[in-house]
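Below is one structure, written out as structure tokens; the observations come after it.
Apart from one protein chain that is not included, each protein chain of the complex appears where it belongs.
We call the chains A and B, going by the order they appear; numbering starts again at 1 in every chain.
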Amino acid sequence: MPSWQEFQPFIVTGLALGGVYALSGVGLVVLYQATGVVYLAFGAVGAMGALITFSLIAAGMPHWLAWLVCLAFGGAVTLAYGMVFGPLLARRDALVKATATLGLLLVLFGAMDLLWTTSGGEVRSLTLPTDSGGFSLGHVQVTWTQVLGLGVGVLIAGATAAFLRYTKLGTAMRAMANDREITATLGVPVRRVEAAAWLGCGVLAGVAGLLLADMVALDATTLTFLVISSLAAALIARLRSIAFTFVAAIVIGLVQNMLVPIPAVSSYNDMTPFVLAAVALLVLARRQVMTRSREET
Amino acid sequence: MYGRSWKAHALVALTAMGIAALAGCGSSSPSSSSKSSSTTVSTSQCGTKPGVKATGTPIALGTIVTDQPGTSFTDIPYMAQAYFTCVNDNGGINGHPIKYYIETEQTNPTQIAADARQLVDTDHVVAIVGNTSIIECSIDSSYWKQQGYDIIDSGIAPECYSTSNSAAVNMGPRYSSDGAVQYAISQHVSKIVFDQSNVPGTQYIAAGPNALAAAAHTPIVDLTENVPISNADSVAISEVNQAGPDGAVILNFTPPDALVILKAAQTLGLADKVKLWGCSTPCNTDFLAQSLGAQWNSKLFVNAELTPPDVTNTSAMKLYKDILAQYGSSGPTKVSGGIGSFSQMGFTEAEIAVHALEGITGPYTVASVNKAIREVKDFNTGMLCQLWTYGNYPLHIPNNEDYTVTPDNGKMVTAQGCTQISAVDPQIAAYRHAAGVAGLAP
Partner (left out) sequence: MLETTDVTAAARPRLTLHRPPRGTAVRAAVTAVLLLFVLLALPQLLSLYYVDAMTQVAVYAVVSLGLGVLVGRVGLVSLGQIAVLAVGAWVAARLLFATAQPYPLVLLESGVITMGAGTIIGLPALRLRGLYLALITLMLAGAFSIVLATTNFPNGGHGFLGYNGKLLQIPPIRRPSFAATDPAYFRFAVVVAIIMFALVFVHIRTRPGRAWAAIRQSEPAALAAGINATLYKLWAFALASFVTGVAGGVYAGAAHYLYSYDFPAQNSIILLAVVLMGGAYNMWGAVVAGFLSQFLPALLNNWGVSNDWLTILFGIGVVQVLTTAPRGLADQFPKDMARLGRLIVRLIRRPAPAAAGGEAS
């Protein structure tokens, strides 16, 4: 069993990764609350945005502008999808809506491999200015990027929670999560609120895409399916609470990384999000009432 | 089509067209040498009749190569294709042009088996040249043997090096890792951490480094990582912790994963926490050298299976660069990685094949062509440390001497010249014995 000192660097990496999972998880939860859609294409959108940013930087665009393009891309694609297919599937249950986003995932996935082919020894990577530089915390070296990952996660979670509670638009989103029909009859501009939710989620996908591309890898497959880890955090929070999503994401990130120095389970550390989510879902199932056939949150 | 959903369909159709248009423009990869020389003089030595286009009945050659998201070796056969096109423009093989069938696969065994049958039954190829696949050797080896083909490949799977009908121009993961490990041992490190991607056959690959470390009485730890790597920081920290300040971390990964680990080590300030870092051949690219910072100069030592192109000016190297520029810089079979070990391998395999074909008098059949391939002996490719021989042996590891290179401000430079891979690795010993090559003492 490794010593406490040996665990410390993994705690840092775990917190950083957990922060980014939290950021993605919050995006997923907010969109689900407002529209009933589990946005499984979240990772793919972020991945494609990151690849576009990479290409633009390679072509000479200033970094900050290229990052903005990534956010804009995420927002635009998500908004377009939401505005076109949202109404078409509005009356269907959550499973159908989620499955439809799988269609978007496949389209983006195929497009990414077509446009950014893997060949030869070519390797793509995205660097953020926070990569160089950091500070020491005891024996551990902490980079600014890791601080950024955790910081953005905290910031987004906090800001989103506050937004949902204290602003008019946020309240409207919460109302729609409760009951879309009644909210509409109350005069809330439902389509516009939905649009705001889609756009916000899309921009978050872009942010997560950039951070993960830097912290993990700029690889379409990896980034597309990393959404499953964020989804795990959202599921543990029952797709409901921002605070729980944040905590769950941090826990997943920590546990996953802290398993690495333990030789017996080290090679299974990637399973952490899946196992934790499956367990959480099963515990959830025991409490659920079976008789409702319509999707409940 | 129905009601409101026409909007959906229009959007989807527009998106598809947009993607098609973008794909038609080609991928936006920053590294590619697009300088094409208009003179054919320098490349004409690839063939026997400069400037004369070959017009006889084609000689069909075939290859199977992995091409899937995340792993693509297409540069190798594309470079071979460039070489063959050059030959076709300059007299062909006794006036016969070479027709090269390239089958791509996505590591699906049934698909790979089907590709092999396609090449034999439908395309009627007379030789297989240029195979580069994660698993193809395992799957097709007995089929090729049954059909009478002796393969020239750039091997990865164990069967590429352990069967009588496959000879590679490269070393493959095991012997390339041997090279990296033996360099570390030569620098007197106290411990070795050997980390590789978790692909089937990790123990086969690790057996070589473990044998070398055992013979040198150096403790060695074998690690594997699931790829693609998603927590490079943790991987780097784990490796460094286990190696210790006087130890070495040796990596065996594909270029993207190796880069991710090295970058993570760099950002976390771990590069100097061990005595040295080593890497098998996939790290040997200028792109990697450019992506890493200066602290890796003389800190990272990479096994190079082929002669470093930047510092060599032999006629073969010049021909390679000229063919790449003229025939490999554009079109559907563009060599997008440019100058590097992948295209070098493709060049070398094509070179050997052409050499074998040119020696044939009489008809070009499966039997005659593969006999000629087996008879290739002591051929100077200009790309390897050694002369290349196929021969009638139960196993083939014809490339078993390596260079070691290290990054130096954005380029890979030679740190150690041609060194034999140690015969402590039992397979190397078996090959040297079978080939009757004495070899230097390990």
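What we mean here is this: a contact is a pair of C-beta atoms (placed from the backbone, for glycine too) under 8 Å apart; a residue touches a chain by one contact, two chains touch by 3 or more.
Keep in mind the model is a prediction, meaning the values are calculated, not measured.
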Touching the hidden chain, out of A:Ala34, A:Leu71, A:Val107 or A:Val190, is A:Val107
Considering the complete complex, of A:Leu15, A:Val38, A:Ile52 or A:Leu126, the missing chain is touched by A:Val38
Chain not shown: contacting residue from B:Thr57, B:Ser190 or B:Gln203:
B:Gln203
Give me the chain B residues in contact with the hidden chain, please.
1-2, 5, 8-9, 12, 16, 19, 103-111, 113-115, 117-118, 121-122, 134-135, 138-139, 141-142, 158-159, 162-163, 198, 200-204, 207, 226, 332, 427
Touching residues of chain A against the unshown chain: what are they?
38, 85, 88-89, 91-96, 98-100, 102-111, 113-114, 221, 225, 228, 231-232, 235, 267-268, 270-271, 273-275, 277-278, 281-282, 284-286, 288, 290-293, 295-296
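To be clear about the criterion, only the chains that are shown with their structure count from here on.
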Using Cα averages as centroids, what's the distance between chain A and chain B in whole Å?
37
Complex contacts: residues of chain B adjacent to chain A
4-5, 7-8, 11, 15, 19, 22-23, 27-31, 67-72, 74-75, 198, 224, 226, 228-235, 237-238, 241, 255-257, 259-260, 263, 267-270, 282, 284-285, 287-288, 291, 335-338, 340-343
Chain B touches which residues of chain A in the complex?
6, 9-10, 13, 16-17, 55, 58-59, 80, 84-85, 87-88, 107, 111-125, 131-132, 134, 141, 143, 145-146, 215-217, 219-222, 226, 256-257, 260-261, 266-267, 269-270
